Structure formats: C-alpha cells, structure tokens
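With one protein chain removed, the remaining protein chains of the complex are shown where they sit.
Letters A, B and C name the chains as they come in the text, with residue numbers starting at 1 for each one.
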Amino acid sequence: MNERRIDVGVLGATGMVGQQFVRQLAAHPWFNTAWLGASERSEGKTYAEAASWRLASPMPGDVERMRVDSCTPGRAPQLVFSALDASAAQEIEIAFARAGHTVVSNARSWRMDPLVPLLIPEINADHLSLLTEQRRTHGWRGAIVTNPNCSTVVLSMALAPLRTLGLQSVLVTTMQAVSGAGYPGVPSLDIMGNVIPGIAGEEEKMESETQKILGTATAAHPVVVSAHTNRVAVIDGHTEAVSVRLEQRPPIAAVIDAFRSFRGRPQELELPSAPPAPILYLDAFNRPQPRLDAERDGGMTITIGRARRCPVLDVKFVALGHNTIRGAAGAAVLNAELMLAGGLLQGD
Amino acid sequence: MNERRIDVGVLGATGMVGQQFVRQLAAHPWFNTAWLGASERSEGKTYAEAASWRLASPMPGDVERMRVDSCTPGRAPQLVFSALDASAAQEIEIAFARAGHTVVSNARSWRMDPLVPLLIPEINADHLSLLTEQRRTHGWRGAIVTNPNCSTVVLSMALAPLRTLGLQSVLVTTMQAVSGAGYPGVPSLDIMGNVIPGIAGEEEKMESETQKILGTATAAHPVVVSAHTNRVAVIDGHTEAVSVRLEQRPPIAAVIDAFRSFRGRPQELELPSAPPAPILYLDAFNRPQPRLDAERDGGMTITIGRARRCPVLDVKFVALGHNTIRGAAGAAVLNAELMLAGGLLQGD
Amino acid sequence: MNERRIDVGVLGATGMVGQQFVRQLAAHPWFNTAWLGASERSEGKTYAEAASWRLASPMPGDVERMRVDSCTPGRAPQLVFSALDASAAQEIEIAFARAGHTVVSNARSWRMDPLVPLLIPEINADHLSLLTEQRRTHGWRGAIVTNPNCSTVVLSMALAPLRTLGLQSVLVTTMQAVSGAGYPGVPSLDIMGNVIPGIAGEEEKMESETQKILGTATAAHPVVVSAHTNRVAVIDGHTEAVSVRLEQRPPIAAVIDAFRSFRGRPQELELPSAPPAPILYLDAFNRPQPRLDAERDGGMTITIGRARRCPVLDVKFVALGHNTIRGAAGAAVLNAELMLAGGLLQGD
Partner (left out) sequence: MNERRIDVGVLGATGMVGQQFVRQLAAHPWFNTAWLGASERSEGKTYAEAASWRLASPMPGDVERMRVDSCTPGRAPQLVFSALDASAAQEIEIAFARAGHTVVSNARSWRMDPLVPLLIPEINADHLSLLTEQRRTHGWRGAIVTNPNCSTVVLSMALAPLRTLGLQSVLVTTMQAVSGAGYPGVPSLDIMGNVIPGIAGEEEKMESETQKILGTATAAHPVVVSAHTNRVAVIDGHTEAVSVRLEQRPPIAAVIDAFRSFRGRPQELELPSAPPAPILYLDAFNRPQPRLDAERDGGMTITIGRARRCPVLDVKFVALGHNTIRGAAGAAVLNAELMLAGGLLQGD
C-alpha cells in the first residue's frame, strides 16, 4: 500500500482549516496533495499568494507554487478532503460526491445525516457500512464521510471505553482553545484574561453527535449528554471536565484500566496517523494540561487524568485533545487512512 | 452608627490578602484602619516598607507610614480582620479571641468548626447565633467568625435562592482566576495559554463548606455537591458552570426569578458594602464574563447568566464572582458590618 | 461655567471609540450627551440596540434609550466629538464644520493639516490660535480640532518637559495594547503569547505628529524621531521605551525634575478631566507597568520611570499612558474643556 502515494485534493484549502489539512498532509506516506480548491477570489493564484498562512510551521514547499482551482468537480483527484465552511459545504460536497469523489469532510453540514458516517476510527469504524446505502439512496458514485466537531471528538473518545461499564449519562464542561473558532475568530479584546461562557451551537452538537458516534451504524447510543461549553485563553487544545454515571459503579481502577487498554482499528491496522494508544492516562495530579499535553503523538492522542469518584453521578475525570489535529484535520486524514486500508477508496 | 468610625486592625496585613483588606477598608464609612499586624520580619517597619504593594490602586495614604506590629494581642483594637495563612491562623486567631477580640477571618482554619459561623450575610446571617455557644464553650470574651473559600462564595450565593425549589444535588466546574492563589502564586509558565485542572484541596472545600453555609446554624444542608476545580488565565473573577437537580422541576423562568428576587439582611440593613441585589441575572448570551462583570458594584455582586435546562440534572447556568473581593476581603468586611449593625461588636 | 451643562453630540457613537466617548462623557460636569450619530445601519435604533457595548463599565443609563441619528448636520448640538474612522471622517467632519459645528475629533484625517490644531492641552494650548485662520481660509462658521494618535500622546507628553533641555533626537520602541486597534481588532490567535512587530502607519504618525505637537502653531519642532512600534498582549496602556539626545546633557536628576514639575493650562484652569499633574514619575524599579499604572487619575496621567543614562544618545526612560483615555476619548474631552474654558465654544 505504501509503494505509491495516491493523489488527494483539499476543498477550501486557503482558510484556517484548509491550511491545517495542507500541513497534516505534508510528507504523508500514503497521500500526495495534488489539487487545491478554494473560492473564486483565490482561483488561478498560487497557494502562496492565495493563502494567508498562519501556522507556526512554514508552508510546505511543494504546495507554494501550486495553482488554486475553483471548488467544482472535474480536475480534482478521486479523494478530496473538505475544509469548507458549513454554508459552502452543503452543496459543494454533494456535487463532488455525485461526480464520483470520496469527500472526507470536516464540515458539520452532513454529520447528522443518517446515511453519513460520523467517524472516529477507534470507536465506530463499522459505521463505514453506511456507505453502500448512502450511494444507493442518492445514486452517487462517490461518498461523503465526516468527522465530529472538535469538542465532541475529545468527549467521545473518553466515553467510548466506558460503554462496557454501563454508560448512562454525562455532564461535561469544556474549556476550549481559540483556534477552534478559526481565523480571525475570537477577538483578543474578548478573550485575553477572560472566559467566554457559551459557544453558539456547540452544546447541541456535543449532545447529539456523541450519541451517534457511540451507537451502532443505525441506532444512536442512549447516553444522555449535557454540555457547558466555554472559550478560554488557550491557543490549541480543548480541556473537558467530565462526570459520568456508570450503571456498574466500577472501582476507579477499572475505569482507568478501561482508558488504558482501549484500542481500535487504527492501532490494529497501524495506520500512519494512529497514535500507539488512542488514550494516554496520566497519573500526575493537575494533568492533562493543553500546553503540555495537547501535542503528544503529533496531536492525535487524547490524554486523560484525575479519575476519581463523583458524589453526584459516579465517576469524574479530565480529558484533553488537540482540537485542530485530532479534532479536525488529523481526524479526517485518519478517516481517509482507514478507508484506504479497508479498500473503500479503490475508485469506482 | 455613622457618626464615629470604629478602629479596626488587620492580622497578616502585609501579604496579598492583607493588602486587599487594607484597600477594602480605605475610606470605609464605619471602620478606621488603626492597627496592622504581621510576622516578625515586618515588625517595627512602616507599612510602606513592610508590604510589597501589588494592587493596581495605590496604597492608601493613611497606612503608608503606620508602624507594623507583631501578631500578638495587646495593642490591637477590639475588631480585627484576619488575612493570615491557615497555618498561622490556627493559633493566632484563638489567642486574639481569648484576649477579647472579635476576629473576622478569611482563613480556612476554623471554617468547619461547628461553633464558628461560616458566614455569607445574605444567606445565613442567623448563624451568628452560634457565637453565644462559642464563647461559653471556649471561655472566650472575643469570638471568631469566618467567610468561605472564594469559589464556595460564588456557588453558595447562586444556590441559596434555589433552596426553596428543592435543591438536591449540584455539579460545578470552576474556572478560577490566578489572584485566588495569592502572590507569587501561580507561575506564569504554568498558566499562560493553559488550563490547570485541579487545585489542591479546593474541591473538598466547595463540597463541604456549601452544605454548612446553606444549612441552619446547627445542621448542614443535605445538598450533594461535586466540584471540578480549574485554574485559567484570568486575573480576577471565578467563573463557575453549574448544573443542579431541583426536586420541583421548576420552569426556567421561575429559576431566573428566584435569582433576581433574592435579597438578604445586608440589603435590608443597607450595609455599606452590600450591593443593591446580591445577584444580577444577565440575559445576554455569553455572559457573565470575568473581565466585563466581576467588578460590578465594587466586586460585591454575583452575576449569573445562561439559565437553561440540563438534560442530565435539571437546570444549568453560569455564575461569576470577584474572588478577592466578594470571595475574600469584601466578604469579611461585610461580615463585620453585619455584626456591627446587629450590635455584636459592642465590646466586651 | 458649571451651572448649566452644554449639550454635545458624538459622531460615530456606536463603534469602539464612540463607546469610549459615551463612557467618558457620562456624568461629565460640563457636557451633556444629547445627540448620537452613526452609520445608516444604526439610524433610528436606540443606542442600546445599535451599539454592541464592549466596555467593562455598564452602558450609561441615560443614553440607552436615546435614538441614533445619521451623521449629517442639522439636529446635532454645536459641539460634536468625532469618533469616526479616518475614511468617514474626512468628509463628514468638514460638513459639520461648514455647518457651524465645532468638531473635536479623534480621527487622523485632519491632524497634519497646517490649519488644524493637533492639540495636547498641557503642551500646545496656544495652537488654538490657528482656528481664526482655519475659519477664514475655509469660510467655516465651525471648526475642527484634533488630538494625536494614542502612541504619540504618550511620547509627546514625555518629551514636552525636555524641550527646555535641548531636545534633539528620540528613539522610541512602543509596546502597545490591543484596545488601540479597535474591535474586533487584533485576532487572539495573532497576539496571545506573542509580539507583533510593526503596526501599519503607526511609526510615520509618531515621527511627524510629535514634531507638530512640540512646535509652535506654525512651525514644527526640529526634533528627529525614530519609532519601532509593536503590539503586545496587553488590554489597555501603551508602554514606550525612550532614548533621547539632549543638547544640554543634564544630570538625570534634572530630567526627573523636569518631568515632575511639568504643568500646563489644564492644571492652571483646573479643567474637570485634568490630572493633578500631567506626569507622575515613579521611583520604583520596574515601573510604570500598564496593568498597575495606566488607570491612574482616571487614565489621564502619563507615568514615567527608570530615567537613567543612555550610552548611545543621552538619557533613557520608560513612559506609559492609557491609550483609549489619554490617547483618545479623554484627550478629546480635555480639548473641548480647554476650548470651553477659553471661550472658544460660545457659538456663533
């Protein structure tokens, strides 16, 4: 599989999430960034001209002089990653799927569609089985696959190992990084030395997406989720304080063991972006912390700590994940790796 | 009562909390700072020499040249505020109470003692009735009165109006300001662009102090509290995301009304430090925020917003309070005002 | 003069600077905010509806229900403050001046016009003599008066007392607060944990405006200024590291004395917004600091510290001022106070 890299494209390549895709795909062993699509304003420009690069690592040399195309099917490779805004994604992603492309999307537009997998490969790789029905129903040659909202990824990954312990309900309070709001995103006057309680639409996404992810391909998990979402003065890394009710009332050691022993298809298949273990449980008091722990294993590991009894529900702990990597571009790339390894990208 | 200001002293006057007391008492209509006590290192120095002043407002002119005394009874006025560390407070506060002083303390040492009022005047002014028994049991001419931990004050104030709605259990996640940790306190390398989950001892204090405050003078309230405490990059103001189970399952409007109509003894008595209403409920989405709302009414108002249904418990909302004013020095001054207005400081 | 407050208006009242004017004028002893002008989008709305209030102090009660007018002369009082963007200010301010209004502007459009006073009342109150010629040349019944750019105010105030010591050249490096860039202004992703070297157009403004301010009404001061401007993660308060060459090579004590003894017309006239002394020199090492010193005397005092020898030029020191008060709205209000006290607002 490693012998020849397959060409891939990026829809919405010039924006903040698009740049993260370009960075995430740089030097990828399986994928070669061969096409970049963006809005009309950027069409025809080189990527260096069109994108106002805002990441700490320099723009990869091989995309600098690549010409940006419009977001219409035709010249793009079979596999395209979508970094489009939800408003643009709704129609463009369908157009690409209809034209035979596999769209691995980070947009929220199709996440809750019953025929679209909302994928976290460690948790619900089997949801890819929806693609057959998706293609048949819509008459598409291509397909759309999505990854969850950045705060949902962290929560779902922490909850997945607890399903076998009788997961019933979850109260989560997030402390989310500003990079999750894109660029220009959160004004500095709003967040420096401050906390913004409430992120529009975020709580609803966490409450519904989590049920879909943890369920089967066709039935949502019955867990009840209640979220308080907050923005804090952090660059990268969403921290989440979680309390859960577990029917089995297991000892804390059993909960920690569930975190530590959790593995999924990406680990079995040794996918290039897969961390050694999806969850790293830290024993130290005061961990995980975004500035110290978000970047572990290339930002693909969820770190958890402080598991202890919750007097109101049953168990409480803190979870952390890198919102623009494990929660966005890295998530989509892992989805594509899973599909390629499973023979689901072999064209039409 | 206003005609003549009574002299007061400050124990531990040179530290961070001591400075906050000195600022809080500057130009107070009832109290005159007449005595400052600190450790041996400071004894005999002027306050300007002894205290490394770290507040944004300048040191009040009338204390600059005041000589700092040792923390031993003798020369101090009848009423002393205690800004001592818990380790020092344990013995020194008893020595002062035994010598006839009323010690209005911010230290945690005696908060959970069954004979010591843990006072928030809007909530449990009647707990001052414990003082008779306290004096009799210990044979003191003076007394010790305490205020809660800064994060507990915010929570208790938000919960007090909900007691009539059948308050059963509470899940709270705090996002606490660095000023709560004193000076030098939290290293900048630890908190800039970061979240520290877990503050030693804080969760236990919130879980137990809240029950004592909300109960009667002799019986704790049965509410079960579970706390996640976190430090964030904020200067002043603790933000708390709260979910509560209320037996009566009231409509949200009834909860908001309970917040807005809440009043206590300080408002009845029009105490100098009392805000017009203890709680200000804000309708705007995204509020309260520490940088915009913590300073309202001199930092003595608790602001609340975002009351809405919690799918797991019953109601959720966000509460905010100024941790070094309503949560420390201002709280103690309000306690002393309540005692003076109630004739409990009329000497020995 | 105090008996009756005169009505004033604010052009561009809904934006960030407009809000600062509204706050600055609240409870002003001489001025009564009676008219608010903004763009068409806001016309007819109440101020509470039209302005997205972003200041920590609440919106003054008396403007909340005031209707916002369009920015056309007619219904506005004789005196209007301009918080317009430079692009809008260019034409609108002329229209108001022509229609007989005195426009006290914070915009940069007319600052360098030879007939427009660029006023700092402590330094060049006599530049108001330009108004006679301004009116005659343009045939205006009204007038335009401006205040400098926020970083220039701090520098000019620090340099004014040094003119008598033979001020020849100045090297200044600024560390400017994000509030100077308005709202939404600087994205948090750009400035959190960061320094942005270079603020478009700022260095040129400091280099030219300073010469005009320090000169006579008709001739610029010959001082040569070189500026490095930088944005730092500070909310309010521009800090400036300054080195100067003084022909007289005075001892440092003489420089400090010049700072401390500096007074101007606002202090003589005891204008309502005038600080007791325009400059406060702090002896402590490590001062001034924006978070501790910017708010002194309502944000109208410039604080200076660390005066010492500069091995390359002659003397070096640090200066600090509140950029949105002394550097913007407060500056304009002081200008208007000076004009009113000098009989220059008595209408036509």
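Basically, a residue touches a chain if its C-beta (ideal position, glycine included) is under 8 Å from a C-beta of that chain, and two chains touch if they have at least 3 such contacts.
Please read these numbers as outputs of a predicted model, since none were measured by experiment.
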item: Residue among A:L130, A:I256 or A:L292 that touches the chain left out of view; value: A:L292
item: Chain not shown: contacting residue from B:T72, B:S188 or B:T216; value: B:S188
item: Absent-chain contact - pick from B:S82, B:S105 or B:S179; value: B:S179
item: Omitted-chain contact residue, chosen from C:S52, C:S87, C:T164 or C:N286; value: C:N286
item: Touching residue (missing chain; options C:A50, C:A76, C:L130 or C:V234); value: C:V234
item: Where the missing chain touches chain C, by residue; value: 169-171, 173, 175, 192-198, 200, 207, 224-226, 228, 230, 232-235, 239, 241, 243, 285-292, 305-306, 310-313, 316, 318
item: For chain B, residues in touch with the removed chain; value: 54, 178-179, 183-193, 233, 235
item: Residue ranges of chain A at the interface with the undisplayed chain; value: 54-56, 58, 192-193, 235, 291-292, 295-296
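As a convention for this text, only the chains that are shown with their structure count from here on.
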item: Contacts common to chain B and chain C (chain labels); value: A
item: Separation of mean Cα positions, chain C and chain B [Å, integer]; value: 40
item: Computed distance of Cα centres, chain C from chain A, in Å; value: 48
item: Chain A and chain B: spacing of chain centres that average the CA atoms, whole Å; value: 43
item: Where chain B touches two or more other chains, by residue; value: 192-193, 235, 291-292
